[in-house]
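Just one protein chain is left out here, and the rest sit where they should.
Chain naming follows the written order as A, B and C, and within any one chain the residues start at number 1.
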């Protein structure tokens, strides 16, 4: 009897309508989570939305239990299943009353990430991005080292002049990340230059270096992708 | 007799001088629309400009009627004709007195878009961009999902701290689009970090993710284009 | 006798030391022009610097006269010579007392552009950039059309709400150029969204369109360059 049930369950789990059902559930959950952000909607339909959310959670947990009961050990052999499993577990924490995460209903939005792991096209996109990340890993460490060196030395150099941006390592790392994105970097540097006129060179050196390192990331990834495309 | 007229009309419609005439009409219309934006010009030449605009509209409508009467069904077989047809109809709405759009003379500027559909070189450019858009469609959906997840969760996390940027889903989506373009993102994040120091990591994660996704769009499109160029 | 002088002059003009002399003259002129920008330097060495500048002008004019007297008609067959000729003539205007340009000593800095036309490596760089510009010409016209359409319609839509940015066509074109560079675009859009909440979509549409058009410029140029490199 057990074997019969198992084959039936397996049919359900591997069927395309089951997959589509999950996608629809995630999309509907996305809508309810979105609606929850409007205060007006919450005052009128708050209870219904929270109920719906609980139902979605029950659905996703059942889905996982079903899949695990069918695939058993093989379930955890697939990286994407781990991805699904972690996300559902993580969004389950507040519902289980784990202390410290009780209020963080923000975690629930993570469930929508499952769209990426269920739709094959998105999986391929994620895989492409992962490959790009791996290919540029060494360059990114170099970038991090440069960022760290500039951050450490800038705390000692500019803490007194610009305490908002360079009070300690945390603040300095954030500031140098901001400068790397070229966002409002002149607002950071101009006040310092009024005290140390040569500080401009220090920051320009940083910008030129990081831009070139970022450039070499882009080009490395691009060269890889083009080679790949030509092999196929 | 009817057939004779039709062949004559067809000759006109397919002639290069007729196409050039339309281009000139659109360019002149562009000039009058531009002049209408200067208050000083409007006080002196307002009536003439509006008259000219009406004449241009009459001209474009006649052109469409002419083309439809010549090509008939085949007219709507060409996507570019649909493009022309929709634009002229849309800019006709205010003139026809359709309620609700009466004041939106801004629609008229859309007519200039017809330049892109009439000049073959521009058609090719548009086609290139469309291909690029299609090729990167899946990646753009992934980007939208990431944007949505961050928006939903940020409303719950930062609404109280930063109500201007994260009051509801609309505001949060706009804010995360802004952060994705790296415009003034530190102005959004720094005040939040004063309350939640770790929020910086949340936003840096978002920036790194979106930058990498955007990068993979660029590279995907580039690899496609280069392959294409090599096939030819 | 005349022929003898001419061959002698020709030897001078085509010699490498003559070319180097011109490069050195331009570089020295760059230094004096730079020094002229410091008020302190001008109060002490103002006269000497202006004298030096006059001497450099005399030198460049003589050089041109020499070259023209040697090459005659052939001189104007080379585009780079036209480049040199125009620049020297342009910077000569204030010295000649042409009315209206008398004060614009800023023109003199244009002389430094001659470095680009004299050093062969820089000529090659300029040629590469010119090729890139030509290849992307059609796409840039498309970009200009989009910019124009948005500018014209935004004046009508947002003039009352945001008169600083959209008072007339000039202001709107500048504003949309600024938005295209993604500089402080949220500062332009947020105040408008307080009146028209949907205006955000209008500007996001503009940004997405221009970013994709710019992307297709980059990729078009890149594909061209790579093809070129492979042909060689």
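Annotations for the structure displayed:
As a working rule, a residue touches a chain if its C-beta (ideal position, glycine included) is under 8 Å from a C-beta of that chain, and two chains touch if they have at least 3 such contacts.
A quick note: this is a predicted structure, and the numbers were derived from the prediction, not measured.
Although one chain is omitted from the display, it touches the following shown chains in the full assembly: A, C.
Screening A:27, A:58, A:138 or A:195 against the full complex identifies A:138 as the residue touching the chain left out.
Residue C:110 is the one among C:5, C:58, C:110 or C:205 that touches the chain not shown.
Looking at chain A, the residues touching the absent chain are 138-139, 141-142, 145, 148-157, 168-169, 172, 182-187, 193, 197, 200, 204, 207, 212-213, 215-216, 218-220, 222-224, 226-227, 230. Contact between chain C and the absent chain runs through residues 30, 33-34, 36-39, 105-110, 112-113, 115-116, 121-122, 124-126, 128-129, 132-133, 170, 174, 177-178, 181-184, 218, 221-222, 225-226, 228-230.
Just so we're on the same page, only the chains that are shown with their structure count from here on.
Centre-to-centre spacing of chain A and chain C amounts to 43 Å, using the average Cα coordinate of each chain.
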